[in-house]
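What you see is the complex with one protein chain gone and the rest in place.
Read from first to last, the chains carry the letters A and B; within each, the first residue is number 1.
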Amino acid sequence: MQASLPKSAPENAAVMHFATAESCLEINDFSLAYAGVPALQGLSLQVPRHRVTAFIGPSGCGKSTLLRAINRLHDLNESVTLSGNIQLEGRDIHAPQLNVAELRRRVGMVFQNPNPFPMSIYENVAFGLRLQGRMLKRKRDDTVEWALQSAALWEEVKDRLYRSAWTLSGGQQQRLVIARTLAVQPDVLLLDEPASALDPISTLKIEELIRNLKSQLTLVLVTHNMQQAARVSDYTAFLQGGELVEYGPTDSVFTNPRLQRTENYITGRMA
Amino acid sequence: MIQHLAKNRDEAWPWLSAASVALSLLMLAALVSLLVVRGLGHFWPAPIEEVTLADGQVIAGHAVREAPLPDRPGHERLYYTANRDLDGALWQWVALDTIQTRSTPVELVLLDRASWGDFIGRLVAVVMPNERLEGEAAWQALQQHLNQRNTVANGAPSRAASGDSYVPGDTYLIVESVEGRQRQQPLHVIHRAQRPNAMSMGEKIQTWGSAVWRFLSQGPRAANTGGGVWPAIFGTVLMVLLMSLLVTPFGVLAAIYLNEIAHQGRLTRLVRIGVRNLAGVPSIVYGVFGLGVFVYGIGGSLDEWFFSDTLPSPTFGTGGLLWASLTLALLTLPVVIVATEEGLARIPDAQREGALALGATRLEMLTRIVLPMAAPAMLTGVILAVARAAGEVAPLMLVGVAKLAPQMPLDGEFPYLHLERKFMHLGYHIFDTAFHGEDVQAALPLVYATALLLVLIVLVLNLTAIFLRHHLRRQRGN
């Protein structure tokens, strides 16, 4: 998988394809359009396993759209048309016989604004577990505690597990949502600007959490905070206008971008 | 003075617009206070006046109201004199200038009788098989008898059976109207006896309370001009209950379909506007539909298939509880759909996506996240539907309400709930008693009380809905 995939790209779009680690998610020539208006065009990239990959780019570049496509959240919108494919562990996620619910369990997603359910903290984390069928209460309790610990929230909430999740602060809520997602043991965790609605201290906690989690699973992070991408990600993809502009190890993308467009964006000289 | 405003017309308009608010509020307040005063005042033991007129006639009764004399200046007063068996009428107008003396003697009694309505006059004697009591002793004995009978009726240990001297059939009263005509009244026709002029405030309040309770808990008497409205309350509640059982699942189902499942295109938008507009279609049209489709259509067919032995007298092919509930369910369907849809639309998509992202199927997302969150909105819708249905009369006139239902729709006889029976309804009770009663004047106080009851029920339901909605908005707010 060392060879870069050929692409009928314009001369300035020298996209680098690589895979230092084994890839977990493969996106091949993927395009998506809302009611005929293209949002993503011919995207191809591979997301390496147990690493943090960041998607950066200006607003409306399609980075969130791509993330939502990986979770098939566009299913609810009937005006969306797709082409190309996305493969999770070598299986096309749009295959007709694929169970969407199972796909979404394996691909967890955390949104920009914390969206805890209107129930207790415990029930929020146990929500996904209850969907998977019967489970001994002891085992469920253990999983909930493990998930909360993984999300670095256990110490803060262990005394009020049965209070409403809406009583938590914004940062705690976001970590609760991450814990909730971890509880069903996904292979991939998609994070859509998870810290953009939070204060700096909560942001730092989330970033630390992201770094710690990569030993357990593959993370994909969408952010428009360049520093954040530089701080937490191993690989960075720069998207613009629905196309992939540059993709590579974060260090090289940030310190030595191959394209002028990337450099302009990173250094804040956007037109 | 007006000149100032005429010159500055712009300053006049705000006052006129303020006046419209004030007038609307005034009308509402007047209506409600009229209902409260007349509705509750009827049960108050009003004093009985004994009036001597210029021509020597003596009458006794409650003063009801005054009006200008039709033929000469001055006013006349309406007295409720009861004693229909003696006078042939319950009421008497008296010109104020013909009144010589007025007094409120304490010994005047008001008897509530099983026939001929009330009696107002004096108690002369209580005649029992072995003794005859007069004066104060007679009053004491009467009260004792009535109390004993009430305890027996209430299922307390029967003293009559245990050999006590209480034998009601043989005892009778001798009563006398204020102008001196005497009558004998068997004790068993007397429901209650009171001496309003002799009552203390506490006794009056107690009498008032028990009168209100009788109004709520007893059936109508004397062609709906007396007694209570219990069957109408029961019929209204049962009908509304059945209706909400029907409308809730279907309304919620339709709302979920429209909001969560249907493709959000032009057609769905049209359907949504259509449903919204159905809320504005007159209720009588639903009544026509109920009569044509439910009663004549479905009911008629049911009769042919299952009840052909009783034809031509219809079983389901005539108005009844089931058809009325179905018709009102259809009528209130838009209310539930619109309220539920609003509740569903207010749930952020983030909640739905959050559930889906955890691997929930659409059904799981709906049942575990969306529906619990929309529950208060649904409840609001159902309460509003119930409030609307409770006050709706016009369609019921077509599909099954009765002025006096001989049997309750719920009884101890199999199958207990008789969906085909006609039922009584508070709203129709008001209409019928007020417009088709024999003696409207006599029925009026009860109509007021019934109207007050209906308004209270509807207002309490609406207040609950408003409170819930308010609470809901606040909850979403933070």
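Here, a residue touches a chain if its C-beta (ideal position, glycine included) is under 8 Å from a C-beta of that chain, and two chains touch if they have at least 3 such contacts.
Methods note: contacts and distances are computed from a predicted model.
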Protein that the absent chain corresponds to, by UniProt name, given "ABC transporter permease subunit", "Aspartyl/glutamyl-tRNA(Asn/Gln) amidotransferase subunit C", "MBL fold metallo-hydrolase" or "Acetyl-S-ACP:malonate ACP transferase" | "ABC transporter permease subunit"
Residue among B:99, B:146 or B:288 that touches the chain left out of view | B:288
Just name the one of B:44, B:116, B:208 or B:431 that touches the chain not displayed here.
-> B:431
Of the listed residues B:54, B:216, B:245 or B:459, which contacts the missing chain in the full complex?
-> B:459
Which listed residue (B:12, B:64 or B:174) would be found touching the missing chain in the intact complex?
-> B:12
Interface with the unshown chain - residue positions in subunit A | 99, 101-102, 105-106, 131-133, 184-187, 216-217
In terms of residues, what is the contact footprint of the unshown chain on subunit B?
-> 1-2, 4-5, 10-29, 31, 34-35, 67-68, 250-251, 253-254, 256-258, 260-262, 271, 273-278, 280-289, 291-293, 296, 319, 330, 333-334, 337, 361-364, 366, 387-388, 390-394, 397-398, 427-428, 430-431, 434-435, 440, 444, 447, 451, 454-455, 458-459, 462-463, 466
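We adopt the following convention: only the chains that are shown with their structure count from here on.
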Averaged-CA centre spacing for the pair subunit B and subunit A, given as whole angstrom = 62
Subunit B contact footprint on subunit A (complex, rising order) | 71, 73, 76, 78, 101-102, 104-111, 113, 115-118, 127-128, 131-132, 166, 177, 180-181, 184
Subunit A touches which residues of subunit B in the complex?
-> 263-264, 348, 350-361, 364, 368-369, 372-373, 478
